[in-house]
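Chains shown are a subset, placed as in the full complex.
Just so it is clear, A and B label the chains in written order, and each chain counts residues from 1 on its own.
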Amino acid sequence: MVIILKQDAKQDEVNELLDWIKAQNVEPKTMIGESQRILGLIGNTQAVDIDAVTTFPAVESVRRIAEPYKLANRKFHPHDTVVDVSGYKIGGGNFQVIAGPCSVESEQQVISIAESVKKSGAHLLRGGAFKPRTSPYAFQGLKAEGIKYLLEAKKETGMPIVSELMSMEHIDLFNDVDVIQVGARNMQNFVMLRELGGCDKPILLKRGLANTLEELLMSAEYIMAGGNNNVILCERGIRSFDHATRNVLDLSAIPVLKRLTHLPVIVDPSHATGQSALVESMSLAAVAAGADGLIIEVHNNPKAALCDGAQSLDFPSFEKLMKKVNTLKACVDSLNS
Amino acid sequence: MVIILKQDAKQDEVNELLDWIKAQNVEPKTMIGESQRILGLIGNTQAVDIDAVTTFPAVESVRRIAEPYKLANRKFHPHDTVVDVSGYKIGGGNFQVIAGPCSVESEQQVISIAESVKKSGAHLLRGGAFKPRTSPYAFQGLKAEGIKYLLEAKKETGMPIVSELMSMEHIDLFNDVDVIQVGARNMQNFVMLRELGGCDKPILLKRGLANTLEELLMSAEYIMAGGNNNVILCERGIRSFDHATRNVLDLSAIPVLKRLTHLPVIVDPSHATGQSALVESMSLAAVAAGADGLIIEVHNNPKAALCDGAQSLDFPSFEKLMKKVNTLKACVDSLNS
């Protein structure tokens, strides 16, 4: 932590600050420049409240140097985390495609989609039973019934299930769900994150609409601080001033996250773009950028989808995409070998 | 709803769309322009899924014309909603200042702050018992104990209490809290919003960091759809590219919201700016822009605050602010009379 002192700070104001710093068990080192005085704090500065520092009259500004996350930090855990979902591995060189409908609509629908995406090469099945919708009047998902249908599809196809949890009050319904998804709007639902730290399932943590990569890693840290290290990060587009696409897919998040953390990083091109016509090109770009996986919306009949039909691929489009993704992934792997 | 057809849409593709539209019980009206064909949908288009429309091959794009919210819409409810908190009214010309610490730290602390802000003219007491913190290692609030101290302060001073609820699992602790605050990070926690619709307390709904005013109103609609019309909206700053302030306080949200909705609108200059030195000027600006109230962080000793000390006012600053706010409010009222 580096503290910049006000040019005109009086000595007793500086002393008040120095006393407080020493009481935090860190050691201040002073540097005196031409027009500025700087204090560098040495020691375990994680415990020092940056907000508290700024309240001292002597202080002009404060900057934290060390990342505020530890368990998610690659510095302290240099090896890639590999998340194992019923034998399907994500991270550390392992790549998976998760596919399925935005929302589960019927048992038959989800089974037919599962069979189709499996045939095309997806190994995990996604499907929403609880749907976060902006409007209270929109379809909110089949809830318990939706989970039941997903588990039927799992039984039929052997595919592990990924589904979004919107509230801890539904957690008991997720006993046989394989990966719990935390949606973008719940990325900073800290009560939920903390409780998921006590669970032994992999968590798919989506980046919030306007959250920084550091905040995403802090939310992962919440889960990991509870003992659950199986966190998969997901870039799914951020808000911008341009509404040509629903969100802006931030693919540089992949190499940046991989430098900062050991956790796997996957990409959701369906929600990022909101347009099925853009899903293929953004999937290929994500693979080229080094993603550990993709999560893609597929629907048997996008026109009749109860939710997000506009961004869903139909079966032939998904089959075509998978062929391209597999070919490109092999090429990308060969570049790095 | 207006549907723009693709220039090269074939007639059977258009017919497929027209059949589907009629099945939704709305009537399509066609307009043929020089280089475009447009369909206008007449009838109750709230029931028409805009996403579904875009999946038809004939469709280039779709635009919704009507606002998607009804209960919060001033068009259907032209008179200002006045929220009454134990006799203190907010909205419809009534202005209130809510003040208190970011987080409750001790019984003595919260009582001394309550007494001080009351003396300065604030009528409602704010205080956080459950604190949403980016870091799992930061102070998370005193929780049940914090609520207890707030209620002690209420007993001592008679001030109604405003406090943030982070999860429905804590709702029973809020029985004697007067206003339940939904924080920015929970603005789209739809499960919580829906459940708060069944509660009979006023809800202070904060705008999310990167949420549009329409999304804020849709979240209010969630609460109101459950039967609770006592919603107070709160502008508290939005994310931008410039980090000179923590967030950018969007004061034009006040007149825009007042045109769109009948609900009261208050402003939180403390969280918006993150700097105590900016709170006074932004409070005055909010009053001039027509806010129905302010929510301001005040601390007996900002330097020692366990949370957000940098944005908290001390007692003399708050007293000075209240004098200015009251004088300016009287002036603004005289301008509009």
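Here is the rule we go by: a residue touches a chain if its C-beta (ideal position, glycine included) is under 8 Å from a C-beta of that chain, and two chains touch if they have at least 3 such contacts.
Treat the numbers as computed from the prediction; the structure is a model and nothing was measured.
The complex is a homo-oligomer: every protein chain shares one sequence, and counting across the whole structure file gives 4 copies, of which 2 are shown.
Assume only the chains that are shown with their structure count from here on.
Between the Cα centres of chain A and chain B there is a gap of 26 Å. Residues 20, 46, 49, 51-52, 54-56, 68-69, 130, 132-138, 140, 166-169, 185-186, 188-194, 209-210, 215, 218, 221-222, 225, 239, 276, 302-312 of chain A touch chain B in their complex.
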